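Rest of the complex left out; these chains stay put.
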Amino acid sequence: MPREPVKLPNRVETLSILAADGRVDTDLEPALDPADLRRLYRTMLTCRRFDERALTLQRQGRLGTYGPSKGQEAASLGVAYALEKDDWLVPTFRETAGLLWRGWPVHTWLLYWGGFEAGNVPPDGVRDLPVSVPIASQCQYGMGLAWGCKLRGAGRVCATFCGDGGTSEGDFHEALNFAGVFNLPLVMVVQNNHWAISVPRSRQTASQTIAQKAIAYGMDGLQVDGNDILAMIVATREAVEKARTGGGPTLIEAVTYRLSMHTTADDPKKYRKDDEVKEWEPRDPLLRFRAYLQKKGLLDEPGEREIDAEIAAEIEQAVRQYEQYRQDPAEFVQYMYAELTPELQAQQAELRAYLERKHAPAPAPVS
Amino acid sequence: MAQLTMVKALNLALAEAMRENPNVLVLGQDVGLDEGVFRVTEGLLQEFGPDRCIDTPLAEAAIVGGGIGLAFTGFLPVCELQFDGFSFQAFHQVENHVRRFRNRTRGRYTCPLVIRMPYGGGIRAVEHHSEAPEATYAHLAGLKVVIPSGPRNARALLRAAILDPDPVIFFEPKAVYRAFREEVPDAPETMPIGKGVVARPGKDVTLIAYGAMLRVALDAAEELADEHDVDAEVLDLLSVSPLDGELINESVRRTGRAVVVHEAPRHCGVGAEIVARIVEGSLLYLEAPVKRVTGYDTIIPYFQNELTYLPDPARVVAAALETVRF
């Protein structure tokens, strides 16, 4: 006993199936329904097209600050695919692809980035939380959702996302620690896109991988190629299956890259080299997935044209709908409580009077 | 009817709510086997088991943040924070999420949490165990902030807080926990959150208090009557958000004078809001400036000196006399 290494019962492993060069590890390749594969591709592409469109809208002043998810689509999409409808998903703002899969319409995303609270409301029957802005804060209610799932005993699980930057926050730690102690059905997915605004992954934590942080909580960690949708699906399925059957939480590190700016308010040229971006471009999850489908004979040129046209129409329609959206300007008082307090009723009246005055003639001067 | 301390009355309210609704959960540090450091959760683990009376690891933000997720799955979590002074470890979860989810999602997701914590000074505790942060929470829109003053209203208000569809910060005055017993009816009661009561009617000056300061105000009123022939009305606010402005103004219009009493520091405390409401509602009725008898704008001193810091009847009497003699 005097001086011995501690034996660590938890596993920390890496996983990759579909390499950037198109090679597939056929031992690990999941057998997916071709229709699903096509739908997954369509969703990934919708996300990419939406991203491009949102950037344009932002530059035209038709949208607020926008945070792209370019290059990170596979990570959330793979997770979303591996969940069942009644499982929970807790996103950050880089999980657009996964949420599109879950049924969130493009229109809602436009509302969100367009500055309307309505952008936070999932469609009926969709069990996802809206975007969380305070980094890693959502880990806590993600953990709480998993806790609720466990106490309900119906085999539901919760997948929760945060970024590599988010792992530095206390919330990340506390949530994972609770998940470990209560053996919660939580799949914690860290999108390690290598940057937290201008702070590189290497300056975010001295831990060599994010996945190994699992050891601090007595759980398994898996470092997955996050640009490889097959690996993301396999990893999540494994974690979900474990969670569903009482095996507890898993930490998944999805290694990916933020190909675009942090948000439209950001200029990445200030802090990162173009070379690094160039290095990652060929590893783009969309290119890789497309090549995979082509090789499998699931995608040909006419098929692609058709998908392109459908997506373009869908996005166009969403933009129209978004731009026609109107909101009662006094609405923001309405949802503070189930029943407005007397003081808020008075303030709402004040507000309505003010709004009417705004459209009425100016009061007479003091005599 | 039973004669209960506030601790027992709160315990009763928890047990009642848990019996009635299987979705009510209690979670926090040491709430299980230990039955809470003040024994408010006595017997709950035994009666409801470890899935409903949950001992958590030591992390306030996870207790509250976890509670949010539990609420989304249909539970009604009652989170215990061990002391007011450690509620700040969870403050970001309250500010960022608990108070915002209903509004953020236009009612789709709500946080009907109750966040209970022992509140205020007067029990000779070490640092961070005697804070009075009600103004900090009252300023956060989306919350309700309740502070009972005795066993009976504590039990009724905790029940109301658990039934409330919105998040309630529930401050339990430590100095009252075991200070006295009160008749508490057998049948569950609720009181409306946001309504104060007249604890002692009077006509010369209105003393406005809540929590442990209610006793101080009542004692002052007695002294004012006995020794100075001043008939003070005493209001027990019970909530500081919503604040019962109507009750306050109705009283002050009658008396023309008011003294606000709270143990929290004065600067930007709830007392200031009360003064503002009086000015907005009853300026022309005021016969004297409204006085604030409060904690000082300092850290509450370590316990050897805390009674110097906390408002006492003498300070309230002096302030009331100033308004009467103005």
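Chains here go by letter, A and B, matching the order in which they are written, and residues are numbered from 1 within each.
As a working rule, contacts are C-beta pairs under 8 Å (C-beta built on N, C-alpha and C of every residue); 3 or more make two chains touch, one makes a residue touch a chain.
Being a predicted model, the structure only gives us computed values, none of them experimental.
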* Report the copy number of every chain type across the entire complex, expressed with the labels provided. => A x2, B x2
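Convention: only the chains that are shown with their structure count from here on.
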* Asked: Using CA atom averages as chain centres, what separation in Å is found between chain A and chain B?
  -> 39
* Tell me, which parts of chain A touch chain B in their complex? -> 88, 117-118, 120-122, 129-130, 132-134, 137, 139-149, 151-152, 158, 170-171, 174-175, 177-178, 181, 332, 335-338, 341-343
* Of all residues in chain B, those that touch chain A in their complex -> 25, 51, 56-57, 59, 61-62, 64-75, 92-93, 96-97, 102-110, 141-142, 144, 165-166, 194, 242-243, 245-246
